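What follows is an incomplete set of chains from the complex, kept in their original frame.
Chain lettering (A and B) follows the sequence in which the chains are written, and residue indices restart at 1 in each chain.
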Amino acid sequence: MKVELVRANASDADVLFAARVSTQGEKTLESAQDAETDASRSKGLINYLMRDRHGSPFEHNSMTFYVQAPIFVFREFMRHRMNSYNEESGRYRQLNGTFYVPAPERNLLQVGKAGAYNFLPGTPEQSELVTAEVRATSTAAFESYQRMLDAGIAREVARIVLPLNIYSSMYVTMNARSLMAFLSLRTTREGSHFPSFPQREIEMVAEQMEDHFARLMPLTYESFNGNGRVSP
Amino acid sequence: MKVELVRANASDADVLFAARVSTQGEKTLESAQDAETDASRSKGLINYLMRDRHGSPFEHNSMTFYVQAPIFVFREFMRHRMNSYNEESGRYRQLNGTFYVPAPERNLLQVGKAGAYNFLPGTPEQSELVTAEVRATSTAAFESYQRMLDAGIAREVARIVLPLNIYSSMYVTMNARSLMAFLSLRTTREGSHFPSFPQREIEMVAEQMEDHFARLMPLTYESFNGNGRVSP
């Protein structure tokens, strides 16, 4: 899983000027352009917005990520409809034969009931089986794909045999409010007000996005964590 | 590909009462509740809305479809962010081993340049190759999936070897404006103002949705075709 921050226009100051227009109107413009802030009052205002779910001030910013992940991760990711996406195309391009194989530390056993599964480590034999099956099936599928391409079959037809663990790449742009909704559903954390049970692989992507967010908007991020990781 | 209309609350009358509130305000309510319409004036009003791109009156309706199609079709479908989706889950359920195999009439050769490809029939040998490759790869992948499940591996891990041509199922709800945007991009028709080059398999789904739409909202549908199949 690879996540790079390509472009960002996102800072805590963007939240503040948008919030202050409610109470200060035209007087906010100067401070918006200066991006100067009074740290302690700013922190209080952001915390109030987060706690009482005034979400719109968290939308006046933008983060663009480049993400490389398997298609089964992208399938979950793209259900988030507030974001902008462009993805590598199996119709326009011959795909690379790069496949995700679960690492040895990936938990393989699912316990508990539907909607609240927990995952535990597999035995060494189970881990070896997964590695062997995933490698063999990926390789066989990619060879089939290449045989069809070699025979002149259109890419959009040949690619249908490729498995869900093939890596793809995309650009995705979102604002902080949408990112917090994503993190709330796609990470598992102690202290979250609402429990989430994401698949580990999308959580690995989410964690990298979270690191960028924490650096860009530290007050917003701290407040998100302090209020149960609920998107405002 | 299977498309069933599960629920609909969609008629040309819904477009009309929404449009008439602009000019008639509170007087529209009675006619909205009667759903009675004057056919010829209605046709003219719908055509005016479509032609001059007054899109919002086409949103006060709702169609829910059940769709069975391969995952590579769903991947394109779910890029349409104005719709509501719920899909069969490979995490919550053991998947059926049902796979899409291109029919003999499926064109296999891609000609022309990127962004405007055309497709031509393959030779009998090419067609046989595709059938053989797709069947063999699908079968092998599903056997691998089952071996992992039999060994106690979690469904969400085992499913990553399944190919993009496995069938899935979903419910999708949309309004007529969103449906027209979908049809505009996912069908190829003479007389379309903007050219589209959809993959044939999603077009097969779109055509079935279009048939339902034509029956439910005949004036809207006629006007959509008469104005270059541009979503208003």
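To be clear about the criterion, contacts are C-beta pairs under 8 Å (C-beta built on N, C-alpha and C of every residue); 3 or more make two chains touch, one makes a residue touch a chain.
Just so you know, these numbers come straight off a predicted model, no measurement behind them.
J.: Could you work out how many identical chains the complete complex has, if 2 are displayed?
T.: In total, this homomeric complex is built from 4 copies.
Rule of thumb we're sticking to: only the chains that are shown with their structure count from here on.
J.: Determine how many degrees of rotation, between 0 and 180 and to the nearest 5, align the Cα atoms of subunit A with the equivalent atoms in subunit B.
T.: 180
J.: So the centre of each chain is just the mean of its C-alpha atoms; given that, what is the distance between subunit A and subunit B in Å?
T.: 26
J.: Given the complex with subunit A, which residues does subunit B contribute to the contact?
T.: Subunit B reaches subunit A through residues 70-72, 74-75, 78-79, 81-82, 85, 90-92, 100, 102, 106-110, 114-115, 117, 119, 122, 125-126, 129-130, 133-134, 136-138, 140-141, 144, 147-148, 151-157, 159-165, 199.
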